[in-house]
Every structure is written in structure tokens, then in C-alpha cells.
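Let's turn to chain A:
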Amino acid sequence: MQMTGDETAPQKALVEFREIGKTYPNGTVALRNVSFQVIEGDILAVCGENGAGKSTLMKILAGIEQPTQGTIHYEGRQRRIADPNVAGDMGIGMVHQHFSLIRSLSVAENLALGQEPRRGLLIDRRAAADRVRELAQKFSLDVDPNTKVGSLSVAAQQKVEILKALSRNTRLLILDEPSAVLTPQETQELFVQLRSLRARGVTIIFISHKLHEVRALANRITVIRSGEVVEDGVLSEMSDAAISKLVMGVDVTRASRNQRDLSAATPVVVVKKATVATGDADRRIDAIDLTIRAGEILGIAGVDGSGQEGVVDLLCGNVQPDEGDIALLGKPMALATTLDWRRAGMAHLPGDRFQIGGAPHMSLVDNVMAGSHRDKQFTRGPFLRVGAMVARTNELIKTFNVRCLGPREPLNSLSGGNAQKLVAAREFSSNPKFLIVNQPTRGIDVAAAAMIHGELLRLSQNGTAILLVTSDLDELLQLSDRVAVMFDGRIAVVLENDGLTPERLGPFMLGLEKTS
Partner candidate 1 sequence: MIRAAFASTAITAGFCLFVLLVVLVPVALLYPEPGEVLSRFLLGPFEKTRYMGNIVELATPSMLTALAVVLMFRCGAFNLGVEGSFFLGGLTTAAMVLWMPLPPLVGIPLALLAGAIVGSVVCGIPGIVKATTGASELVSSLMLNYAAVFIGLFVLNYYLRDPTAAMLSSDRFPAEYRFESLIPRTRIHIGSIVAVVACIIGAIYLNRTSQGLEVRISGTGNDFSRHLGLNSVALNIRIQVIGGMIAAFAGGIEMLGLYSRFTWQNTTGNGWTGVIVAIIARDNPILIIPAALFIGYLQVGGDLVSRAFGVPTEIVSLIQALVMICVTSVAIFQHPALRKFVQGDRGGAAQ
Partner candidate 2 sequence: PSSAQAADAKRAIFLANGTLGDKSFFDSAARGMQDAKAKYGDDLEIRIVEMGVDKSKWRSFLQDASEEDYDLVFTITFEIGELLAEIAQEYPDQNYVLIDGFLPEGAGDLQNIYSVVYKANEASYLAGVMAAGMLAEGTNVKGTHLGMLGAFDIPVINDFFLGYVTGAQSVKPDVKVAVSFAGSFEDAARGKELSLAQYRTGTAIGFNVAGLTGLGQLDAAKETGQWAIGVNSDQELIFRESDPALADRVVTSVMKNIDVTVARTIDLLFEDAVPLGQFEALGLKEGGVGIVKDGVMASVVSDDVKAKIDAAETAIINGDIVVESAFGKDTAEIEAIRTAVRP
């Protein structure tokens, strides 16, 4: 852990953590004895597995949580960061892992919140809007001050978040997994902007689970494991393997796909000219044709909001097509509800595990058994066989390596990655004929992601037809047999994945190229 600095720049610490410890009121020890420095002008990557304590540490720095032990020194002086306002005054801005925007308010209102420009007693709306334009121009982030945040795409919301964090003369910008919800293009764009911020003298702390992003952006890295700092140094001096081992404590092997010819396999899902013209604009689809065969993983690529969600809605029964046909193993499904789809053998791992994929306040047993709670195996007449359910849950917890205190704990006591594994366990274990996976590894650590990837490949080998929607192109290309690229609610092209590259997909994703 020898720190050989960058000779050219002066080594001035902007922030110094001294023996920070944090125990949450429920007894969870999130951090213990964390000590390291953030050097002024650096882009520091903070890495670590799910639940390692990264967000907690950053929340402490941003004044949202208070440490239960230790001190923070900012510009050489010990400071107590009592609340987010203090942090703001100190020049610390944070982009949260889960957005802290108010959806019904406009961009300008969101940015002004807490420090509204006034004209008399009222908010000076024009000044607020001007402030947004000014900031947007200064940081070359393009947003319209008067649109409602709720109607913005995720990427645009991310920009608003960043602008908000920068809106108070910010000298230290913290980004907690900013890229988790972005497409690769958007991520690239974000990085350009972050670099230019650094050039303006803003120090940046950046949390990510994606090593290549860390490499592309950061110059230093701090690795946290189980609430303790296990590495703190210059990035260029460390190999990927070393970092990955530091993060996980073990080596992680990536699952990989065998090239297969599936053209003769039974078509499981057949979609013909399906159109959905109502509902949210970015969920509409237009004359979609798709076939997914038994054992095949069909990946869907596309810029966020190109209609991927619409396809998922359509194939899990959330919406019925206005026009066109769908069949599952020859059975017409155009009018089918979610329940019909599930009965016919569909399973679905959604993007949002706490809202859609599970009930945060219910126990792990309830979360795992929901859906199979009417199976003969787990019922006796109208009654549940609780013993059998608990046994089954324990079994799945074991096979999917879910880290938890026990099956009776609530789902929200799990970290994001472990919750995702639990939801995956429920969906994957039903032996689906057709499986939809939507952003399966968003925001979860490398080991958990590898485990889920392995399971997906295993299922496909057993004949499950899988629809994979992901904005992570590496993941997409690693797992898919074929890739359908969507643009503006249509399928622009379907490509065999025989050595496809992101560059090959790019023009289709951006609508520059089209083949029917």
C-alpha cells in the first residue's frame, strides 16, 4: 500500500477521513476505522462489493449521515458536516445512487430547492431558470429548465442531478454509481464532462462496480471491503485482476457462452407486427417482429427509451398489443394477462428489485414464494405449508449464495446485489420456458453479476428461451446468441452474435443505419 504520488502535481489533501466508523441504529456496522485522503484535483474511484459501505461513507461526507466515530478534515481543518446544507456551503455536492429529485417539479425548481432566488416573497422563476441555463452552459450539460423532471429520461435526470450537485460552487463532486443507469454512449458523454470538470479544478469521487469505467476515468482508487479500507493507491500501478481480487476477496471467473447454431430449435416466442400506440411515449412500439427459440438468448440493445421497455411490457402481459399477434409455444397470447403468461411458462426478472421485483418490507420467504404460493407442493388446500416454504427458501438462499441473516428477515435488509440474487432465484427456479431479464446486473457487484450470468447460461442450455434487455453492452455481447437493436420503437436490425462488437451496434442504436 505504498503511495507513490504523481510527481508533477502538488499532493494536497482536500478531504481526510480519520478513523471513521458508522453503526446504523439497527445495529448494522457499515464502516469501521476508515482512514484515507482525497487529493485535490484527483478523480478518485471508490470500489467495493455490494454493501461494503461506499454509499455510507459518501453520505457521511455529504452530511446526510453522521459518523458514529472518527473525524473528517476538510482543507486541513476538522469539520462537522451536520447536514447537506453544511456540505453544500463547504463546496461538496453529491449525485445520489437513487435520485434525489422531485419528479413533479421542474428542473429549475429542483435545482433551486433550498436556495431559491427570490423576488419579494415569491420565487424568482426567471432567475431560477437563468441559473440553470448558466450552469448548463458552463458545464456543457444540456437541459431545459422548465420541463418536469418526471417526464425526463433517466439520462437527462442524471444530468439534472449532476447540475444540482454542481449548483453551489462545488469543489468536490461525489457520484454514487452514476453510470449504473446509463447507456454506454451516455456514459462516454458523462466521462467527457467529468474530465472537463476536473480540468476546472473540481475534485471528483466516483463509485462504480465497472472496472473498465474506473480505468477510463480515475487516477486513484480506494477499495473498501466490509466497511474497511483494503487498498488506497494510484490506479495505473494496479492490474485488473489485482483490483478485482481486492474488491471481492476472491478471484472471479467470468462465465462465457458457447457458440451454438439454434436455427433449428423450436420457436418459443413469436411476435408478428405488434404495435402498442398508447401509454408512455418511451414505451410505445411499432410493428415489432421477433422470434426467440428454445435455448436461445436474444439480446435487445438500444439507447435508453427506444422501446425496450415496451417489448418487455408486451411479453410479460403488462400491456396487450393494439395490433399484431403474439404466440408462446403456438398458443395465441395477444390478449393474455400477466397471469396467463406466467401460467404458460413465462418468468421475468425486472430492473427494479425493490419496487417491482419484490416487496421490501416482507420477509425473504414471502418474497421467494410469491408466485408459487399456489403450487401443490407448498399448499394444503387453501393453506400454505410454511415449513416447506422455509425449506425451499433456505435452499435457494444457499444455491444463489444470498447473504442474509435468515429467511424471516425483510427483503430491505439485504444490499441491492443480494436482493437481486434473491429475486433472480425466485424467477429462475420456476423452470421457465420463456424468461425475460431486464437490466439483470444493474448496480450489483462483479461476483453477484457473474453468478447471475452463469445461471442465465445454464438455463439457456436447458432449453429456456431468454429475452435479455440490458444497457450494458459488454453483458449483452457476452451472453446473447442474437442481438436485436431497437430504435424509436422499432427493431432496426437483428444480428447473429458471431463476434459482434459495440462499434458494429452503435450506428443502429443511434438510428443512423437500418435494415429490415
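Operating definition for what follows: a residue touches a chain if its C-beta (ideal position, glycine included) is under 8 Å from a C-beta of that chain, and two chains touch if they have at least 3 such contacts; residues count from 1.
With respect to how the candidates were assembled, all candidates are chains of the complex that A comes from, given by their letters.
None of the values given here were measured: they were computed from a predicted structure.
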| item | value |
| --- | --- |
| Touching partner of chain A in this complex, picked from 1 or 2 | 1 |
| Touching residues on chain A, where the partner in the complex is candidate 1 | 23, 25-29, 226, 316-318, 337-342, 348, 350, 352, 355-362, 366, 369-371, 373-374, 379, 382-384, 386, 405, 413 |
